[in-house]
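The complex appears here minus one protein chain, its other protein chains still in place.
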Amino acid sequence: MSIKVRVVERKGRTFLEQLYLVEVVKGMTVTLGHFFRNLLDNSRLYVRHYPEVKPEISPRWRGRHRLTRHEDGSVKCVACFMCQTNCPSNCIMIEAGERFDGRSEKMPVKFDIDLLECIYCGYCVEACPMDAIRMDTGIFSVTSNSRESLLIGLEQLMETPGGFSEVDYHKGGG
Amino acid sequence: MSALDILIILLRVAFGAFVPLSFVAVLVWMERRGAAFFQDRAGPNRCNVYGIRAGGLIQNLADGIKLIFKEDIVPGHIQHKLYFILAPMLVFITALLCFAVIPFADVLVLGDREYVMQAVPMDVGILWFLAVVGFGVYGIILAGWSSHNKYGVLGGLRAAAQVISYEIPMGLSLVSLLAVYGTVDLSAIAQYQGQLLFGFIPAWGFVLQPLGVIIFIVAAFAETNRTPFDLAEGESEIVAGYHVEYSSMKFALFFMGEYVAMFVSSALIVTLYFGSYQIPWLSTETLVAHARPVVILLMIGLPVIAYFFAGWIKKNNRTHYYRADDPRSRETAIYVSLLWSLVVVLEVILLIYLIFAAGGAADRILVLLLQIGSFLIKTFLMCFVYVWVRWTLPRFRYDQLQKIGWEKMLPLALLNIFITGAIIVSFS
Partner (left out) sequence: MAEMVKLFVNGQEVEVESGKNLIDALKVVGIEIPHFCYHPALGADGNCRMCLVGIEDGRPPIVPACKTPVQAGMKVLLDAEHIKKIQHDVLEFELINHPIDCPVCDQAGECSLQDYYMKYSLDDSRMRVDQVAKAKRMDFGCGVVHDQERCVLCARCVRFTRQITKTGELGIVNRTDAARVTIFPGRPLNNRYALNIVDLCPVGAMTSQDFRFRQRVWFLKKDASICHGCSRGCNIYIDHHREKYKDDIIYRFRPRTNLLVNGYFICDAGRLSYKEENENRQVTSLIEGRQAPFDETIAAIRQKLDQARKPLILISPDCSLEQMWAVRRVSTLYGASLSGFSDAYVKAGDGDDFLINDDKAANRRGLELLGIKTDRKSFIEALQKTDLFVNFNNDLHFSGVDEEIDALLGTVQSIAVCSHQRDVFKTASIILPIASYSEYGGTIINQDYVLQAFAKAVVKNEAGKDMLEVTRLLGGAVIDARHAWPGIRKSVACLADVDPAAIPAEGIKLQTGEDANVGA
């Protein structure tokens, strides 16, 4: 069996093309078409009127983190440091402590994420053995007026609700 | 010298100085909006003063304020502070000076006196332009070198090499053009283009020099460092090239200098090839002779144009998503009423002219204004071409740039000279 070889003609070698001018004019007609189309009716622009109109976020979108909880409201995280270990930008800082609620022996007493350092890679979510950290809050715009406020802690991470239903999250968005 | 003389001189100089400056604002706006529309985006549409956005012009105001209030940094490593500061001024001033020799209307005849409508009436015209524009590149080289920064130096070197390469085809294409016009005085060139060829084609430069106009325009793009020839600031490889170390108003001078240069070279292209201030088929004398019908036509045309313009505003100046009590409809109402009041004012002025002042000097001034308008509209369109090209074509690679300059444009320009020469000799 022979491999099928398709010879693709190489463009841009004819005299007219080498002259550029004709091609330039062709290109300019195309852009001019767009210009007038948009000038005459700007509702046809391919834009989203952010921030008034928010984009739709898929459940797979890696937004700001949150820490999930058990039904009784206690934190799922067991402070195993897997997320911190895997974080390529070293932006998770955990302090662990004893836990006496019978769910585990260990829990985080401090859980800081420096959102300014985070690259939103999602490795922390992948690494977590407890499904305790997720990036499903749907928060995609992380802004603030001070650096300090972007070092978010345990409370903030725990009180942010998930942005999607459990089913959608596990489906990973359609 | 009479008071009138002085007044007209003042007006001319003011025109020469302020029109390019105010055009900077328009051009920056046009560049942004144009870029946006070419790329299916919206462009500046947020900045406003009490909800009035003036189609995005307010953004320029904001930028201006920002640039003025930014810290004016002279980086510590710079050794030649004087040159560093001199460079942006040079770029800006040379760009502005070029405009001084460009005529923006036909010679104004008031009584027995004639006034040349040029900021600086000079009959060396085109030579002045070439000299001054070539000087502008020193600003760029100086900026690049005195920045003491490798990107800056590279930018400066590129600019220098590019300007040298393209000045030659530009000069050669001018040679054949001047052979056709037989003069270097821009006023004379403009008047020349008022004639008709074979009795029905306006004798504009681009008709007489179809090859020359292309060469000249391409070379002019290169001279102004505009895309596709903006290698001097190629941000992808040398950050911002020669102005990488500049901030605040020093940067603003480069920025404005670029737009002034664009405006001036548009004006020159228009002057040389697109009939300058001439309105096609209506020479100055024809206009003066038929002032009344022209005015009546204007009076009919104005409301019609305003009607369509208002319709366009209403259609486009609204919010394209749900918004309670859309503030943009309020804005639209203001624009439309402003537009109509302007039309009314103009109609009244024209009516007054018709009834009281028709004939004599007023006719001449009317024609002057019409020609200035024609000149500005043409220049504006040419600037639009600049924007259009910028948002269509990618930047050339450096070797391509030089190849085009030396291997294509130079032979073509020489060929053009031979053809022109042959034709001129055979006809005379």
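Order of writing sets the chain letters: A and B. Residues in each chain are counted from 1.
Here is the rule we go by: a residue touches a chain if its C-beta (ideal position, glycine included) is under 8 Å from a C-beta of that chain, and two chains touch if they have at least 3 such contacts.
None of the values given here were measured: they were computed from a predicted structure.
Taking the full assembly into account, the omitted chain touches A. Of the options A:67, A:82 or A:158, the residue whose C-beta touches the omitted chain is A:82. One of A:32, A:93, A:125 or A:150 touches the chain omitted from the figure, and that residue is A:93.
Across the entire complex, the residue among A:49, A:62 or A:106 in touch with the chain not shown is A:106. For chain A, the residues touching the absent chain in the complete assembly are 78-82, 84-85, 90-91, 93, 96-98, 104-106, 114, 129-130.
Rule of thumb we're sticking to: only the chains that are shown with their structure count from here on.
Chain centres here are Cα means. That of chain A falls 45 Å from that of chain B. Of all residues in chain A, only 19-21, 24, 27-28, 30-32, 34-35, 38-43, 45-47, 49, 52-53 touch chain B in the complex they form.
Residues 34, 36-42, 214, 312, 315-316, 319-321, 323, 388-389, 391-393, 404, 408 of chain B are the ones touching chain A in the complex.
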